[in-house]
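A single protein chain has been omitted; all remaining protein chains appear in their positions.
Now for subunit A:
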Amino acid sequence: MPVRVQDAVFDAGAELNAFTGAVAGAGAVVSFTGIVRDVDGGLRDMLIEHYPGMTEKAITGIVAEARVRWDLADALVIHRFGQLAPGAAIMMVATAAPHRAAAFAAADFLMDYLKSRAPFWKKEVTAEGADWVAAKAADEDALDRWS
């Protein structure tokens, strides 16, 4: 159940291959990679702040909850912090399960909870200045799907 919070760049493809190669007893692996999106073409950087200590605890708790809800062979979460360029991978999740339904559902659940319950804050830097990204009500509402 690896959870990694890092400022270093990671290679999502290599991470997925390593995860898939190491997992035993899985018939399905699902992965999601979140990348820095430049909506208006003006984004210079994304700055991601986090709460060292709580971040790792919160993600580990979310992964543990996923493993209670679904029959998973393994799960991986990598989330970056610091300064990220447009197009860079921010984070990835991968889930492995005997069957695909559990792998898809668990990855979806992990993403919903990472968005609103892992202590990260994004700031977008453009030529005009820097602004904190506001949390969306839809992201909070998405958690209701799992209650």
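The rule is short, and it goes like this: contacts are C-beta pairs under 8 Å (C-beta built on N, C-alpha and C of every residue); 3 or more make two chains touch, one makes a residue touch a chain; residues count from 1.
To be clear about the criterion, contacts and distances are computed from a predicted model.
Of the names listed as "L-rhamnonate dehydratase", "ABC transporter ATP-binding protein", "Molybdopterin synthase sulfur carrier subunit" or "Cation:proton antiporter", the one that matches the UniProt record for the absent chain is "Molybdopterin synthase sulfur carrier subunit". Residue in contact with the omitted chain (choice from A:3, A:66, A:105 or A:118): A:118. Think of the hidden chain as still there; on subunit A it touches residues 34, 49, 51, 53-54, 57-58, 79, 90-91, 111, 114-123, 132-135, 140.
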